[in-house]
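Omission of a single protein chain aside, the complex is shown with its protein chains in their original locations.
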Amino acid sequence: MDFLSDNAAGVHPAVLEAVANAAGPVPQGYDSDPWSAELDGAFSALFGTPVRAFTVPTGTAANALALAALVPPWGGILAHAEAHIEVDEAGAVAFYTHGASHILVAGPAGKLDAAGLEAALARRRGDVHQVQPAALALSNATECGTVYTPDELARLGRWAKARGLALHVDGARFANAVAFLGCAPADLSWRAGVDTLAFGCIKNGGMSAEALLVFDPALAATIPVRRKRAGLMAPKGRFAAAQLLALIRGGLWLQNARAANAGAQALAAAAPARLLHPVEANEVFLRLDAAERAQLRAQGFQFHDWELAGPDAARFVVRWDQAPGTIAALADALVALP
Amino acid sequence: MDFLSDNAAGVHPAVLEAVANAAGPVPQGYDSDPWSAELDGAFSALFGTPVRAFTVPTGTAANALALAALVPPWGGILAHAEAHIEVDEAGAVAFYTHGASHILVAGPAGKLDAAGLEAALARRRGDVHQVQPAALALSNATECGTVYTPDELARLGRWAKARGLALHVDGARFANAVAFLGCAPADLSWRAGVDTLAFGCIKNGGMSAEALLVFDPALAATIPVRRKRAGLMAPKGRFAAAQLLALIRGGLWLQNARAANAGAQALAAAAPARLLHPVEANEVFLRLDAAERAQLRAQGFQFHDWELAGPDAARFVVRWDQAPGTIAALADALVALP
Amino acid sequence: MDFLSDNAAGVHPAVLEAVANAAGPVPQGYDSDPWSAELDGAFSALFGTPVRAFTVPTGTAANALALAALVPPWGGILAHAEAHIEVDEAGAVAFYTHGASHILVAGPAGKLDAAGLEAALARRRGDVHQVQPAALALSNATECGTVYTPDELARLGRWAKARGLALHVDGARFANAVAFLGCAPADLSWRAGVDTLAFGCIKNGGMSAEALLVFDPALAATIPVRRKRAGLMAPKGRFAAAQLLALIRGGLWLQNARAANAGAQALAAAAPARLLHPVEANEVFLRLDAAERAQLRAQGFQFHDWELAGPDAARFVVRWDQAPGTIAALADALVALP
Partner (left out) sequence: MDFLSDNAAGVHPAVLEAVANAAGPVPQGYDSDPWSAELDGAFSALFGTPVRAFTVPTGTAANALALAALVPPWGGILAHAEAHIEVDEAGAVAFYTHGASHILVAGPAGKLDAAGLEAALARRRGDVHQVQPAALALSNATECGTVYTPDELARLGRWAKARGLALHVDGARFANAVAFLGCAPADLSWRAGVDTLAFGCIKNGGMSAEALLVFDPALAATIPVRRKRAGLMAPKGRFAAAQLLALIRGGLWLQNARAANAGAQALAAAAPARLLHPVEANEVFLRLDAAERAQLRAQGFQFHDWELAGPDAARFVVRWDQAPGTIAALADALVALP
């Protein structure tokens, strides 16, 4: 009964079928295939604006590639202290940007607000001796399983633009955010001032591809050569494109996210007093001491201790294909804790 | 009738089936799955020595990651002037190594020999003002469709070791080389002094994964974090591992390579006087003037002009799944050229 | 009446004379001159242990070069949140290390202690997804004008070694620290576990050179080529070496530092209630509101507001050649503030 990671989830049958349908030979390799040719159009339709979409093998690559296009080597990236790019990507952003650094800002429940960002900037000078803030990077859903609303995001977008900062969103769980809010994808992206979005697929029923979406064509100019040079440009690009098309066409991406979110809500309802953060996506952070964690594990539940949130914290991630019985079992076990 | 690239080939049904078999959920993501766990062992068995195997999404990534582990930022990499890392990877090696440069050496039919390498080194000093040669990088099969024999390779391996140079082999078409020679994989790798091998899968019936093989465990130490930091570490690593296992188990990799090689031999036999290089793998380089190329294209054949070999050169690549009728048609067309 | 920076100080006549004495031609350029040849020996004598000394044009270069030799591109450098490498070097460490990042830790008066460092490490995992802590970097004297004692430093050195971390000291004002403590240079360096030391010269009577000192010969192996490759290796290295020799021979470096420290003490004595930090070197940080700062400036005093310490803070730096009358005038002005 695994609640360790949505990276452990299965691949949705429709994705698998799409991959199988692309298995025959095509005239040319790389992105010169019918599936890749449809990608920009499909994402443009989904977001209601012209979008350039680039497939990459990981979310880490999507985030780092986007920030490399937005930030010079001497730039600073404002980010939450618990941001994935800071905590879990082994310095990928510094690698791809050739040395840009994170300017970390704290904020409750994984979220940043303009006041906190403003305070961080107030301690900095604009002179040549300092790293120059160049972008704001957020996760939505956040690393704490919470979600920025369109209004919150638009406020941050305006704040960023007013200071000449680009805005990138790590959307490894973008689907969960949109599913939670019931808003349009546009409301959590370009309409709110987002320049680039790492659009998650793998955690949400995909297999081996994510999409980096760029809402301003000028920003996309250097991405093809950056992607090639980083060894991220798939020789058989059709398999990446086919996965993404299968997910976004017909709304499968939202259907999967809704399933995962619902499981998280069920867990939250079982342990309301233990919640470290509001549950708005598919992650549940609970206050659980060592004995309680041991007891759950003894019952067969797997999950991560969450040292970032202190010694008595644990994270449970619900997958899109989590068996309902497993969720119910964990909910019962949480209720039954002394 | 496409002879443009083996990246356009289909995915072998056994690979597709292996991917489908891995589609269900697993307890953990990344490389913590049964398929990934078998990878080192499977390659160790194939090569008859302990091997560390790392899946990556492209051959460019495999080459660059390997060379980054072998060469410091101020290092020089001896390579053929037409090497893939020089000509077709958009500077990936410089990116991953943080600035190492290529020391280009010419050689007939895409091959290097010790005399040519020695002459290149003779023009260099060892002092701090110069890029310091640190590795020799070869392709086998080469970019000209020829193959280094075990003896030739071992001679280069000894030459490299005697000068303190590491030896990397770009094996995007390693299967074609082994199939042509009928030797053991070991003969074209560690037995000949090879430190790291980019083991091709995608061109040879795979879908989206290559393997970087490391024959010295000490050299592998930094590769996991380099791979993660480059955004190359697949969240669902089982799909990459499953592809490779499907290919190497039961000899499918050699069966596919033999099919492609045989097609190339058929083409070579049809135009012996036009061959720019011996045909030893699945690529055929022909002397064809503009009118001849136009005539072939008018007959429906697709292929690349090959400017590296001069104005009257063309490259034909035979895929593992090339339809026999297509090959016969091209052979006939070549024979029929005036 | 300038208290802005010790980079504005003059060059000591003995340094100027040493430069003039080196002005004639020599047989060879770069470091192949008698002055450069004496450098290792002179520093080894000063520190009582074999030292490798490399001249560089700036303290930023010394810090970044040292950390590049100590930390891999995916490494983390534990540093005080107000460290010069974080605040005032425009990302030089990330540039030279090819992407290492700072793990910032707070601490009173610009100083770190083991408890704070331990807490920072406790929030991190050692796995491949994270930046790997590789070094601890301190300033001594600190950026707050305080000084680590030999005991404090040795405690941090032991802590670092126990965790496999290298220890670098930014000694832009190392002379001021040694002068304040009256200890041996060894006590604030290798005896306390320091691996590399940026030994300041320019702020302390020098002109255009600092020294990077390396206490472990193995660590020095890559520095010559790194220094060359960064454009830091002076074509006429004798002028850099001559400056350093002039300062350290005969104790001029300590004499200059004592003069600067004494001036700072005089200022501290004039405004004890305003001190933000103990005054132990040549910098004085005072609580001064906007009106008070304006009044001092109207009287002709120049100094920096110090936003890092809040809205009502100012920094006064006393140079080695600060005119005593100027110091007295400022002291009087501070006393006279309402």
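The first chain written gets the first letter, and so on, giving A, B and C; residue counts start at 1 in each chain.
Here is the rule we go by: contacts are C-beta pairs under 8 Å (C-beta built on N, C-alpha and C of every residue); 3 or more make two chains touch, one makes a residue touch a chain.
The structure displayed is predicted, hence computed values, not measured ones.
Colleague: Considering all chains of the complex, which shown ones does the missing chain contact?
Modeller: A, B, C
Colleague: Which listed residue, B:A83, B:V131 or B:V214, touches the chain dropped from view?
Modeller: Going through B:A83, B:V131 or B:V214 one by one, B:V131 is the residue touching the chain not shown.
Colleague: Return the single residue from C:A53, C:A234 or C:A313 that touches the missing chain.
Modeller: The single option touching the absent chain is C:A234.
Colleague: Given the contact definition stated above, which residue among C:A8, C:A122, C:A221 or C:A294 touches the chain not shown here?
Modeller: Hidden-chain contact among the options goes to C:A8.
Colleague: Which candidate, A:K228, A:R258 or A:R319, sits in contact with the chain we can't see?
Modeller: Result: among the candidates, A:K228 touches the missing chain.
Colleague: Using the touch rule from the top, list residues of chain C that touch the missing partner.
Modeller: Residues 2, 4-11, 13, 16, 19-20, 23-30, 56-65, 89-92, 95-96, 202-203, 207-208, 225, 228-236, 239-240, 302, 319, 321 of chain C touch the chain absent from view.
Colleague: When the complex is taken as a whole, what residues of chain B touch the one chain not shown?
Modeller: Against the missing chain, chain B presents residues 73-74, 87-91, 94-95, 98-102, 104, 122-125, 128-131, 307-308.
Colleague: For chain A, enumerate the residues touching the unshown chain of the complex.
Modeller: Residues of chain A in touch with the missing chain: 72-74, 98-99, 128-129, 132, 222, 224-226, 228-229, 233.
Throughout what follows, only the chains that are shown with their structure count from here on.
Colleague: Just how much do you need to spin chain A so its Cα atoms sit on those of chain B, in degrees to the nearest 5?
Modeller: Roughly 180 degrees of rotation.
Colleague: Can you compute the centre-to-centre distance for chain A and chain C, using the mean CA position of each chain? Integer Å is fine.
Modeller: The computed centroid separation for chain A versus chain C comes out at 41 Å.
Colleague: Between chain A and chain B, what is the separation of their C-alpha centroids in Å?
Modeller: 34
Colleague: How big is the gap, in whole Å, between where the Cα atoms of chain B centre and where those of chain C centre?
Modeller: Here chain B and chain C have centroids separated by 50 Å.
Colleague: For chain A, give me the residues that contact two or more of the other chains.
Modeller: 89-91, 95
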